[in-house]
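Note sheet for the following structure.
Just one protein chain is left out here, and the rest sit where they should.
Let's turn to chain A:
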């Protein structure tokens, strides 16, 4: 084994360097270029795309979303709400972990207890701490009890990776991170620190098997290098390209661009506690002054979709009939003429991770209608801290994007519009009441209607400006067949390879 590997290490680069094409047989190994290596493979720890791109293939989740975005069974085959606070899940009985042990309802209970244990310190605690009790209540049956009615429960369980009690409970999270055992379509093989994570196909998987024998996830921080890897055939799938690089891939004829509009919504909060933004006309003027379609078409390659509500079509509760501010600089100037102190200097807070071209375009558009806007760029940690500070300390204007990775309005509208949230620059009692009501409304139709009401109110008072539904752009080999999903996951067993 070692010798074969060593031989491959020697021969492969030589063959490559001589420009020899290796025989293109069935695709044995898929190489994926991520931005960085995963932060963790313990699915209950750190929570960032580079980590879950990998571990969502090693672990199964309680439920999942199909390519159309509907919540469908995974480990739970069916579920029933028996009371406002209790939901009974039937657990699949034919699942085994990678070490051969069966997955039992006890593992599901352990999983919930592990991630909600404050001592464990999961960064994802806030997504699951509404679950106050998990119990095995019958053969293959688990009952979850929530703190009050919690309609977003299923949307959160899409992200609950089931871990084996007999492994995870015997070791620290750090140890589990080094040898994660799951039940997913791919088995963890090796983590070469700083270089790559290798997973191999789970031959005994209960569901759709993966199409590749092994998959290597590498960390390649520079986006141009990722594109070069794709074009030279050293990578088959690369993540996070900007529109310039996407055009480069499309123009080169080597590789293709795959894109999907995610549930990430770009938005523009305005701090209503600080004049002149305390006047609704000022905020409305900003709404009319920003040409969102021009940003999408001119800077973002036309991929994103302009939205007029604090949701995306990928969310539950998206209403078809909500119309927002059309670009109308004349109207903006008229409104500004009636605003007191409209020439006050306003800082527009941003951090380098956000597309600076968009931020500068917005600044320019606001300057064009006579406003005085300066860009304040800080590093990400400071930006995050500023955003979550009190109204008085928070910046006046911000460009930001939000994803709760749950495709549920509660995950985006509550934090951004409810006055109790650190993130919210909005303090409207009527909106608070509607959001609170929606949070425990179990009738889905009524619930969707409540969110639509909030969105209409937010537009009326221009309390926050939705901008667009952000797109994510991948580069892929011509032969890779894959439909990226709005929840930014790379499910390997939903991919295929066409010769």
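Observations, loosely collected:
One rule holds for everything that comes next: contacts are C-beta pairs under 8 Å (C-beta built on N, C-alpha and C of every residue); 3 or more make two chains touch, one makes a residue touch a chain; residues count from 1.
The rule is simple: contacts and distances are computed from a predicted model.
When the listed names "Peptide/nickel transport system permease protein", "Dehydrogenase", "Ketoacid-CoA transferase" or "Pup--protein ligase" are checked against UniProt, the chain not shown comes out as "Peptide/nickel transport system permease protein". When the whole complex is considered, the residue among A:102, A:123, A:138 or A:302 that touches the unshown chain is A:123. Touching the chain that is not shown, out of A:228, A:260, A:373 or A:457: A:228 (per the contact rule at the top).
Note that of A:30, A:187, A:215 or A:404, the residue touching the chain absent from this view is A:404.
Within the complete assembly, residues 9-10, 12-14, 16-17, 19, 33, 36, 39-40, 42, 45-47, 118, 121, 123-127, 173-174, 177-178, 192-196, 218-222, 224-226, 228-229, 231-234, 379-382, 384-385, 388, 402-405, 411, 415, 422-423 of chain A touch the chain that is not shown.
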